[in-house]
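Since the structure comes first, as structure tokens, the remarks are kept for the end.
Here the complex is missing one protein chain, while the rest keep their positions.
Right, subunit A next:
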Amino acid sequence: MTSAQNTKAILSVENVAMHFGGLIAISDMNFHVNEGELVSLIGPNGAGKTTAFNIITGFQRPTKGRVSFRGTSLAGLKPHQVTSLGLVRTFQRTNLFDKISVFDNVLIGLHRKTSARLLGTLLSLPRERKAEAELRDQAWEILRLVGIEHQAKERASGLPYGDQRLLGVALALAAQPSALLLDEPVSGMNATETGRFIELINKLRSRGTTILLVEHDMPMVMRISDRIVVLNYGRIIANGTPKEIQNDPEVIQAYLGQGVKHA
């Protein structure tokens, strides 16, 4: 990793290690994501991908090393503080406010965007009413972007699986990310749903959103990534374009296992 690359890096992970007692989840991780780039983090199950996500977004503290976003160190920040810097994540399992309507889910997601003040809210001043109306407009906009606006009034838990995942992304988008971390967004989706999801990702990229993706769906990863970082046993074993990764012997070995070599 050269310093020239680092100058335009929006997110950088340096010498991060994570130990759970004797278990080393991540031994020494270094990678960065440039502005506007789509980087995928792949690796076999248990390679440390989700742990990396948790560390980046402040849900876990690394044993050592540092993560910085737009030049600011994230050390010691709480998750909501990381979010307020513009680094927003989604979760691996469907994670929604289940009992609330789709629309209200997005309204909650827009929490950072509100300009309403407490006293004004209690007095229902014009300023706060206007802020609320603007918030509702933005919620509709996000629902339309993601393509689930016709289900706005449904309970979140009542949506089909693929749409629930889309709502999860809508929630993250509502938090105004400049960089979005997606944790296995298309796992369990069928081909049509995955297709819709890729369309959404392309739309987001055209608006300049930086994306870090953890995903097992290799055809999708190969198709949409600018760069791929491969983890195995808590260690980065490869970092390069999809083409380089596909031909990397160490990656092939990690995924397919070390078979008996025939001459």
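Keep in mind that, in the parts below, a contact is a pair of C-beta atoms (placed from the backbone, for glycine too) under 8 Å apart; a residue touches a chain by one contact, two chains touch by 3 or more; residues count from 1.
The rule is short, and it goes like this: contacts and distances are computed from a predicted model.
Asker: The hidden chain: which UniProt name fits, "C-type cytochrome biogenesis protein CcsB", "Sulfite reductase (NADPH) hemoprotein beta-component", "Branched-chain amino acid ABC transporter permease" or "YCII-related domain-containing protein"?
Answerer: Going by UniProt, the chain not displayed is called "Branched-chain amino acid ABC transporter permease".
Asker: Which one touches the absent chain: A:Lys64, A:Lys78 or A:Lys203?
Answerer: Result: among the candidates, A:Lys78 touches the missing chain.
Asker: Out of A:Asn30, A:Thr114 or A:Ser187, point to the residue that touches the absent chain in the complete complex.
Answerer: A:Thr114
Asker: Of the residues A:Ala17, A:Ala152 or A:Met222, I need the one that contacts the missing chain.
Answerer: Per the contact definition at the top, the residue touching the missing chain is A:Ala152.
Asker: Identify the residues of subunit A touching the omitted chain, counting contacts across the whole complex.
Answerer: On the side of subunit A, residues 57, 59, 78-80, 83-84, 88-89, 91, 95-101, 103-104, 107-112, 114, 116, 118, 121-122, 124, 128, 132, 135-136, 140, 150, 152-153, 171-172, 174-175 touch the unshown chain.
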